[in-house]
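Removed from the display is one protein chain of the complex; every other protein chain stays in position.
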Amino acid sequence: MSVAEQSIAGAEARGHGFLASSVGRKIVMAASGIVLFGFVTVHMIGNTQAYMGAKSLNAYAEFLHGMLHGGGIWIFRAVLLTATGLHVWSATTLTLDNLAARPVGYRAQQSVASTWASRTMRWSGVILAVFIVFHLLHLTTGQLHPAFKAPQGHEYFAYDNFVSGFKVPAVAAFYIVAQLCLGLHMWHGVWSFTQTLGLSHPRYEGLRRNFATGLTLLVVGVNISYPVAVITGFIH
Amino acid sequence: MSKHLNLTLHVWRQKNTSCDGKFVEYPAENVSPDMSFLEMLDVVNEGLIRKGEDPITFDHDCREGICGTCSMVINGRPHGPKERTTTCQLHMRSFQDGESITLEPWRAEAFPVLRDLMVDRTAFDRIIAAGGFISVPTGSPQDANALPIPKENAELAMDAAACIGCGACVAACPNASAMLFVSAKINHLGQLPQGQPERYSRVRDMIAQMDAEEFGTCTNHGECEIACPKGIKMENIARMNRDFLKASLTYRPAVVGGGAG
Partner (left out) sequence: MELKSQIPDGPIEKKWDKHKFDLKLVNPANKRKYKVIVVGSGLAGGAAAASLAELGYEVECYCYQDSPRRAHSIAAQGGINGAKNYHGDGDSVRRLFYDTVKGGDFRAREANVHRLAEVSNNIIDQCVGQGVPFAREYGGLLDNRSFGGAQVSRTFYARGQTGQQLLLGAYQALERQIGLGAVKMFSRHEMLEVIVVDGVAKGIVTRNMVTGKIESHVADAVCLATGGYGNVFYLSTNAKGCNGTAIWRAYKKGAAFANPCFTQIHPTCIPVTGDHQSKLTLMSESLRNDGRIWVPKRKEDCGKPASQIPEDDRDYYLERKYPSFGNLAPRDISSRAAKQACDEGRGIGATGRGVYLDFDDSIKRLGQPKIEERYGNLFEMYERITDENPYKTPMRIYPASHYTMGGLWVDYNLQSTIPGLFVLGEANFSDHGANRLGASALMQGLADGYFVIPYTIGGYLAGIKPGSRIKVDDPAVKATEQTVSDQISRLFAIKGKQTPDHFHRELGKVMWEYSGMGRNEAGLKKALELIPQIREEFWNNLCIPGTGEEVNQSLEMAGRVADFLELGELLCLDALNRRESCGAHFREEWQTGEGEAMRDDESFCHVAAWEYKGEGSAPVRHTEQLAFESLHLATRNYK
């Protein structure tokens, strides 16, 4: 086929929006990813108060709900929901594009540079999406938590729900699996967003990798410690 | 002289773009370890021709690793197992006696198979045509030494310009993305003062064309970098993304202005 037979779309496509472009959507994914990673990090730090006892954790819950006369948490939720929506949308459309870009696969494909984490992003992402729904229904709204104690006025039972929730071994196991997925997703994702946003320079290459690894180990390690602590009776 | 090899090839055979293809097994016997991979295929093909069978079609030309024509996935790796090596520069001493070798074409929607291991890579040309150049009509530039260019920039530009456009990056990428190819050209020209006037329109135009050709997108696996026979770095992709972000944030539609006449 000669080049002559096909047109150059560049000039017309130039007017297309940022969001129509593959790189534009990747930047959306990276930016929303930063918000979400930021959230899980803060979430992890906040929850360390479980180790300080019921009073501390419940007070923290009360504080979150009381911010800006109760508006703060909704602002948070709106931001998170938007970020999640954008993240899922960009991931879905890009994944569909990627699948279409190679309709016939290789018989003998060898992976050399890619990691298990990078290759399983779409699956770890899907598991995380399921987990988030479960997590909200479990510890936020309580529909999936038989022993759930709803807040009464300004009194929150975050600690009780936390302990009673993780006492169910299947639930604890699912949380742990989800956290491992989060680990894989973060480890590739944190490094990946620096790449997508153009924050790459050979001088900081090691730093980027170590930052991704460190942050992932910290978040996942602490998060996994919660169900483990409950199951082993360290937190009770 | 080392021992000759006997190999079994599993080769993708496909008569043309619209036909279905399948793997066919061929023996490659008495192969000298000093042969290049393509010379091994030449010998197999001459045997096929003498039997009146269709030889295996594969793209090749310079056979010294610079034209970027040769293209085949050898045992699941574009250009075979040796890093920074094109298929034509891969020698049979990299294989073991008795080995089975699977040969497949570059697989991508944007690279339709023309025959057997030969694919159509004109998508790359169209991406360059969309903006991979500096607009400098013949005879117009100033003296070559009028603009000093820091050696570091010249070297970085050369690193990126070393791309041979073979398409191994696309073939290796799990998403069949062309980002490494596109970013190499954008960074080659973007490193140089001569490339600055069109720097931001270039990145938009080339990426738009890349998308129009239905390449996949980068998910930062890094397979392209390892497969690249010229060692083009993924850092180029990051730099391209940065330029694209800046170009998108500051884009204004082309101003159509008439001359005063």
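Per-chain numbering from 1; labels A and B assigned in written order.
Keep in mind that, in the parts below, a residue touches a chain if its C-beta (ideal position, glycine included) is under 8 Å from a C-beta of that chain, and two chains touch if they have at least 3 such contacts.
All values derive from a computational prediction rather than experimental measurement.
Chemist: Give the residue, chosen from B:121, B:204 or B:242, that touches the chain omitted from the document.
Modeler: B:121
Chemist: Could you please point out the chain B residues that touch the chain left off the display?
Modeler: 1, 15-16, 32, 34-36, 38-40, 42-43, 45-46, 48-50, 52-55, 57, 59-69, 82, 84-85, 89, 91, 93, 114-115, 118, 120-122, 124-126, 128-145, 147-151, 154-155, 157-158, 161-162, 164-165, 188-189, 191-192, 194-195
One rule holds for everything that comes next: only the chains that are shown with their structure count from here on.
Chemist: Averaging over Cα atoms per chain, report the distance between chain A and chain B in Å.
Modeler: Centre-to-centre distance between chain A and chain B: 35 Å.
Chemist: Could you please specify the touching residues of chain B with respect to chain A in the complex?
Modeler: Listed in rising order, the residues of chain B that touch chain A are 10, 23, 73, 75-77, 102, 104, 107-110, 112, 120, 122, 125-126, 129-131, 172, 174-177, 201, 204-212, 214-223, 225-227, 234-235, 237-245, 248, 253.
Chemist: Please give the residue numbers of chain A that touch chain B in the complex, ascending.
Modeler: The touching residues are 1-3, 6, 8-11, 13-16, 18, 20-27, 94, 97-98, 100-115, 118-119, 121, 188, 191-192, 194-202.
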